[in-house]
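Omission of a single protein chain aside, the complex is shown with its protein chains in their original locations.
Our next item is chain A:
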Amino acid sequence: MEDIALSFPDIRNTVGNIPVEWYKDFPHIGYNLDGKKIYKPIRNKDELDDFLDKMENPEYWRTVHDKQTGSDIVLSDDQVELVNRLERGLKISDVMIHPITNRPADKRSFIPSLTEKEKVSKLVHAIKMGWLKPRRVEDDGRGRYYDLWASEDSSILARHRMHLPAPKIPLPGHHESYNPPPEYLFTDEERALWEQQDPGDRKLPFVPRKYSSLRQVPAFSHFIHERFERCLDLYLCPRQRKMRVNVNPEDLIPQLPKPKDLQPFPTTQSLVYRGHSGLVRSISVSPSGQWLASGSDDGSVRFWEVCSSRCMKMVQVGGAVKSVAWNPNPSVCLLAVALDSVVLILSPSLADKQVILSSERLLSAQQEGEEPAEGNGSVVWSEAEGEELNQGVRLKIQHPKAVHQVVWHAKGDYLASVMPDNTSHLQVYIHQLSRRRSQNPFSRNKGLVQCVSFHPIRPYFFVATQRSIRIYNLVKQEMTKKLQANSKWISSMAVHPGGDHVICGSYDCKLSWFDLDLSTKPYKMLRHHKKAVRGVAYHRLYPLFASASDDGSVIVCHGTVYNDLLQNPLIVPVKVLRGHVMTHDLGVLDVTFHPTQPWVFSSGADATIRLFT
């Protein structure tokens, strides 16, 4: 550049070799020899001019812009030659005829190189051995697809048959629309609930939104997420073949005989016996079916006429009555009452003279004989006197502990009483009325006794403890069977008049039916009640049984027992009887059937007794 500038002495710039940018902001570029300013040429060439120049000016290629003077200079032929030579790296103007060094060429410059040969042979060997591959031809994927399924005969492997295809993504509903019907949008409450819920519990994974037009719909922020989760499901989620239950729910309901065909059974509440002021714990019907005795927490025993609901007689016994039991022998008229630690024998004299006489005879049979038996010492028999005698109390059997239940033998001479106690073997006494004798049949404590019962025909004795029922043979004095009730706490028990079936209710809402010939496990467990079962009863003649529960209902079931040993009993619930009012969380406490009619009595915590016919 210097040379080129030198060849134009007339506009020599005297500023020297300095960066041109220093004069950027001035109108001049430097000073000439005379000390005058050299002004920048007025340049208004823009890109377009430059381009036009390039196209049109044949000298363009040899035109150079001199920054120092700011002018365009067209190079001469010599100068172009010089530039070309400089580019080639030759500074010297002419090629000299003599070499600078006279050294002859090496031998290696004209014989083939050994190292190169070695290298080539290595490559050749590598190609031969297949180690070195020729450059692959890149295929862009255009032609790489073909008819893959051209031959569809291919074997369907076992794996394809075992393959569990991933379920497809469920199709979107109206909720997902960008403009859903208004009922599908969330209300404020639903929105709040949705936000509170754990993402896993939400029914919808998104909030339905409404946009008035398509242009307002934004991008869905979870789109990639959802796709990714689908991917994860596809390769990570364990799959299992699940059989979907596809049943008509109506088919699940068992086909039972219609209750209408199983009549008679009690259907309506017909009488209410009012008079007690405390909850009525126990009721009992006289064998004739004319009288009903009830014992209540208000300390009275009342005798009702069944047909008229009239209270014929009331005996104040002075203590909460736990249990009453009418002597099942129709030729006597006696009632056993359990209160505190005493068992009273009442003679209500509500029968004809013959019967009253015979019962008096039974009571006084022992008196005429010898002295009262010494007994065990803990049980004391005594005669009632004075006021009590007037009220009808004949005998008092004093027990060492509180008595919870009294039960008669079918013959009417024996009487069993229960004193639940966890710690001693003195829990059950069997009293003989005619000889005024008491005995404790068990010498060992086998658990808390809940209730006892006599076999209606044979000399068997049923003892229900908390979890099981034991059957003792009274003659052989041994246990014959132990029934497992499969319930937590037995509350009550009843024996079928045939003697081969037992039902027991439990506080965990269950009723179990045992077929003694079948097994020691329940033949049927009935979970009909919502709350604890308090009492159960069999009808003496009709194939009926009833259970009373704390939920205030009495459920009457039909239970036919066949004589044929091969046929199992048929159990059909026929009626749910309601009427008792819940008081202190207690509903029905006791239930019993009329001895001859298909009627059922129930006593409840609301101090009433009800008759359903």
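Brief remarks follow.
The rule is simple: a residue touches a chain if its C-beta (ideal position, glycine included) is under 8 Å from a C-beta of that chain, and two chains touch if they have at least 3 such contacts; residues count from 1.
Convention: contacts and distances are computed from a predicted model.
This complex has a chain not shown, and the name its UniProt record holds, of "PRELI domain containing protein 3B", "Small ribosomal subunit protein uS7m", "Pescadillo homolog" or "DNA helicase", is "Pescadillo homolog". Across the entire complex, the residue among A:Lys36, A:His98 or A:Arg135 in touch with the chain not shown is A:Arg135.
From the set A:Pro19, A:Pro172, A:Pro199 or A:Gly386, the residue in touch with the chain omitted from the display is A:Pro172, counting the whole complex.
Looking at A:Trp61, A:Phe110 or A:Trp149, the residue that reaches the missing chain in the full complex is A:Trp149. Of A:Val120, A:Val272 or A:Leu541, it is A:Val272 that touches the chain left out of the display. Annotation: of A:Cys231, A:Cys307 or A:Leu389, A:Cys231 touches the absent chain (contact as defined above). Listed here are the chain A residues that touch the chain not shown: 133, 135-136, 141-142, 144-149, 152, 154-157, 159-160, 164-166, 168-169, 171-174, 176-184, 187, 206, 208-209, 211-215, 217-228, 230-232, 234-240, 245, 247, 249, 252-256, 258-260, 269, 272, 274, 526-528, 555, 571-576, 578-579, 581.
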